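Single-structure report; data block below.
All protein chains of the complex are present and in place, except for one that has been dropped.
After this line comes chain A, so read on.
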């Protein structure tokens, strides 16, 4: 019973994450996705990554409040899709925006603070994805949790990256930052414990 619930939920996550991508790239490759498909795929994957990151952060409080522990079994999958979207976001920028101009690519990441911040968020997600396998988790022991706590930093950096990237329309990124703060505030006890230990 429980395993079927998890199975269907995971299937739903796979479909919910993959179908939009199939649709996105089909439309973009056939020049049917707005007048500037490059901008469209970059925005879609970027905001998609942020949505998935927030969903990942929602899993643990939701399973606690609803007392549905099985929900926790979907967290890694959601996190990995957040990473996948972030990876595509970065690759879209490299392939389609700067079109393999590696000097420009590196230059922009170093010179534009909002890109540096976004790249930092991506590096964190990359490390979390690489250490997401059970084998690695077991081998890492306690340090695994320490590393994976950096997901909180990643989501904040991603939100700042978004906020900083827009010209003036700050309402949408503002909403994302508020959602992030709300989800992190659910973990205030955890943060308090860390600071106590250090202080």
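The rule is short, and it goes like this: contacts are C-beta pairs under 8 Å (C-beta built on N, C-alpha and C of every residue); 3 or more make two chains touch, one makes a residue touch a chain; residues count from 1.
Note that in this section contacts and distances are computed from a predicted model.
Here one chain is missing from view; checked against "RagB/SusD family nutrient uptake outer membrane protein", "Sugar ABC transporter permease", "Molybdopterin oxidoreductase" or "Protein-methionine-sulfoxide reductase catalytic subunit MsrP", UniProt names that protein "Protein-methionine-sulfoxide reductase catalytic subunit MsrP". Looking at A:10, A:112 or A:137, the residue that reaches the missing chain in the full complex is A:112. The omitted chain makes contact with chain A at the following residues, 19-25, 28-39, 41, 43-48, 50-51, 96-99, 101, 104, 107-108, 111-112, 114, 164-165, 167-172.
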